[in-house]
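All protein chains but one are shown at their positions in the complex.
Chains here go by letter, A, B and C, matching the order in which they are written, and residues are numbered from 1 within each.
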Amino acid sequence: MTGAVERVSVASAGEPEVEARGLTRTFGGRRAVDGVDLSLAAGDCLALFGPNGAGKTTLLRMLAGLLKPSAGTARIGGVTLPGGEEVRAVVGLISHASMLYGALTARENVEFAARLHGVGDARRTALRMLERMRVLDRADTPVRSLSRGLQQRVSIARAMVHSPRVVLLDEPFSGLDAAGAAALTNALVELRTHGATLVLVTHNLGEGLEMASHAAVMQAGRFVRFEPCDELDTAAYAATYRELVTRGP
Amino acid sequence: MPHNAGYYHAAYIIVAVVYGAYALSLWLRLRAVRRKHDQGSNGVRVD
Amino acid sequence: MTTQFTSDVRAPAVASPQRTRSGISWWFIVAVIAVAATYIRAIYFTPLEAIQGPAQKIYYVHPTSAWVAFLAFGIVALASIGYLWLKDLKLDRVAESAAEVGVVFTSVTLVTGSLWGKPIWGTWWTWDARLTLTLFLWFIYVGYLVLRGAIEDREMRARYSAVLGILGALLIPFIHLSVYLFRTLHPMPIIGKPSRPSLPNEMLETFALAFVSFTILFIALFRARYRLAIERDALDAQERG
Partner (left out) sequence: MGPSTLGAALLIARKDLAIEFRTRTAFFSAAVFALLAIVIFFFAWDPTAVAGMDLAPGVLWVIFTFAGLLGLNRSFSVELADRAIDGLLGAPVRREAIYLGKALANVVFVGAVEAISIPAVALFYNTPFGGRWLAIAGVALLATIGLVAVGTLFSAMAVNTRLSELLLPMLSLPFFVPIVMPAAQATARLLSGRPVVEAANWLKILLAFDLVFVAACMMAFPFTVEE
C-alpha cells in the first residue's frame, strides 16, 4: 500500500465523529427510521446488521446528507444535520447503485468526483485511488462495459477519492471477488488508521464483525442491539442474530 | 333586438349541469373513500 | 355515516358542525339557493340589453366564473408557497382542492365564453386576450392535476405540485402580455364590448348577486374537495401504515 492519504484530520479525542440522538425519518405515515441513538469516535467502525426493510439504507442516506431527518438530531464531523455542503464534504457514500456515469470511463468518473469535492490535483488523486482499488488497468474503458465487481471497485474509488472522514458503506462487499474484497478491506483499514469513521451495512456476520469496533442490529427502524465488539461473544451474537432475522419485525 | 336567447339558455343549462355534476362526483368520491376507509379499519364490514 | 381518521392526520374526529347528518354541508345548500336566485333574477327580472339581445344574459355567468377560476389559482399559488415554506400537508391539500375546482370553473368560463362570442362576435372562438389567457390557464392547471396523478410518493407529489403551482402563477402575466401584444397587432372586429360598466342598475345588481353566489358555490365545492383530500390521505396512510 503505497502513497499515504494527504489530508489527514483526526478529530479531537473527546467529541464523537458520528453522533445521533433520537434520529427519525418518516415516509407518509411509516417510520422508516424510528429514534436511533448512535455515537462513534474517529477510527471506529460500526457493523450494522438487520433484515431487509429495517431502515439501514434510510439511516445511511440521512447520515450522508441525502435525506433530511424528520425528527431527532445528528452530528457528522461536528456539523449538525442537515448540514448542507459542510457535511457532504467529509462524507463518502457507497451504495447498492454504482453512482457512476456508464458512458464515461472509470478515470473520468473518479476524476469528476474528485473535482466536485475540490480535491487538489484531481487527475493524480483519481489515478492513485483507481490503483489502490486494483482497477487501474481498466481506467480508460467506459464503466458500463465493466463487470459488476469492477464497477463496484470504481464506485468505491469514487466514494473515497476525497479521503472522507466518515465513510458509509451499504453492502460494499456484494459482487466483489476475493481480490476486490481484499482491496476494499485494505483501503478501509488505511482510512481508519488515518482517523476515518466507518458505518458498514452488511448481511455477512463474519466479514462485518472482523472489521468492526462496534456492532448493531437494526429492526423496524430501531437499534435492537448496539455494543462494542470486544464485549460480545461472536458465536452467541450470531445465534441471536439469526433468530432475530428469521422472526422478522 | 336580435333573437339569440338560445345561446344563453344553453349557457345557463351547461353551467348548472357542469357544477352539479362536479358536486355529485365529489359526493360519490367522498362516499367511496369513506366506505373503503370503514372497511379497512374494522375488518370487512359491508354496510 | 361514521367518519374515522387515523391519529396522525389531525382532522376532527367528529364531523364538523357545518355538516348536516346526510353529509351535505350548509355551504352547499346556501350556494344552491344563491345560484337559483341568480338564475331566476337574471332570467325573469333583469331587462334585456338592446344591442346584444338575450345572449347578453351570459354576462351573469361568464365573467363571474372567470373571476372564481383566477381566485382558485391564486389560492393554489399561495398554498404552494406556504407548503414549500412550512411543509404542512394541509396546505398541499388546499392547493390540490383549489386546483381541481379551479379547472372546473375555467372549463365553464371557456364554454360560456364561446357561447357568448358566437352571437356577438360571430365566431365560437376568438383569440381575445382574456379568453386566450383563460385557455392557457386551463392547460397549466390540467397539467398540474396530471402531474399530481403521476407521482405516488405523497411528499414528493406535494413538493412538485407546489413548484408547478408557483411557476404557473408567475407565467400568467407573461402570457397576458404576449397575447395582448399579439392581439393588438391583429385587432379583432369588436362589435359590442361585453360587460362594460355603463349598464343600468338592475343589471349591475344581478351581476353582483351572480358574483356573490358563484363565489359561495366555489367555497362549498372547495370545502367538499378539501374534505375528500383529507379522507383520501387518511385512507392512503391506513393502507400503507
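In this section, a contact is a pair of C-beta atoms (placed from the backbone, for glycine too) under 8 Å apart; a residue touches a chain by one contact, two chains touch by 3 or more.
Since the structure is predicted, the reported quantities are computational estimates derived from the model, not experimental observations.
A.B. asks: For the unseen chain, which displayed partners does it touch in the full complex?
C.D. replies: A, C
A.B. asks: For the chain left out of this view, which of A:Val91, A:Leu169, A:Met211 or A:Cys229 touches it?
C.D. replies: Here the residue in touch with the unshown chain is A:Val91.
A.B. asks: Which of A:Ala71, A:Ala103 or A:Ala179 sits in contact with the chain that's absent?
C.D. replies: Touching the chain that is not displayed is residue A:Ala103.
A.B. asks: Using the touch definition up top, pick the residue from C:Leu48, C:Leu84 or C:Leu199 that touches the left-out chain.
C.D. replies: Residue touching the chain left out of view: C:Leu84.
A.B. asks: To test your reading of the contact rule: which positions on subunit A touch the chain that is missing from view?
C.D. replies: These residues of subunit A touch the chain that is not shown: 64-68, 85-86, 88-89, 91, 93, 95, 97-104, 108, 112-113, 115-118, 142, 158.
A.B. asks: Identify the residues of subunit C touching the omitted chain, counting contacts across the whole complex.
C.D. replies: Against the left-out chain, subunit C lists 84, 136, 139-140, 143, 146-147, 150-151, 155-156, 159-160, 162-164, 166-168, 170-171, 174-175, 177-179, 181-182, 185.
By definition in this document, only the chains that are shown with their structure count from here on.
A.B. asks: Would you kindly tell me how far, in whole Å, the mean C-alpha position of subunit B lies from that of subunit A?
C.D. replies: 54
A.B. asks: Report the inter-centroid distance (CA atoms only) between subunit B and subunit C in whole Å.
C.D. replies: Going by mean C-alpha positions, subunit B sits 15 Å from subunit C.
A.B. asks: For subunit C, which residues are in contact with subunit B within the complex?
C.D. replies: 1-4, 23-24, 28, 35, 39, 42-43, 48, 50, 52-58, 61-62, 65, 101, 104, 107-108, 111-112, 115-116, 118-119, 217, 220-221, 224-225, 227-228, 231-232, 234-235, 238-239
A.B. asks: Under the stated contact criterion, what part of subunit A meets subunit C in this complex?
C.D. replies: On the subunit A side, the touching residues are 27-30.
A.B. asks: Under the stated contact criterion, what part of subunit C meets subunit A in this complex?
C.D. replies: Per the stated touch rule, the residues are 6, 8, 153-155, 236-238, 240-241.
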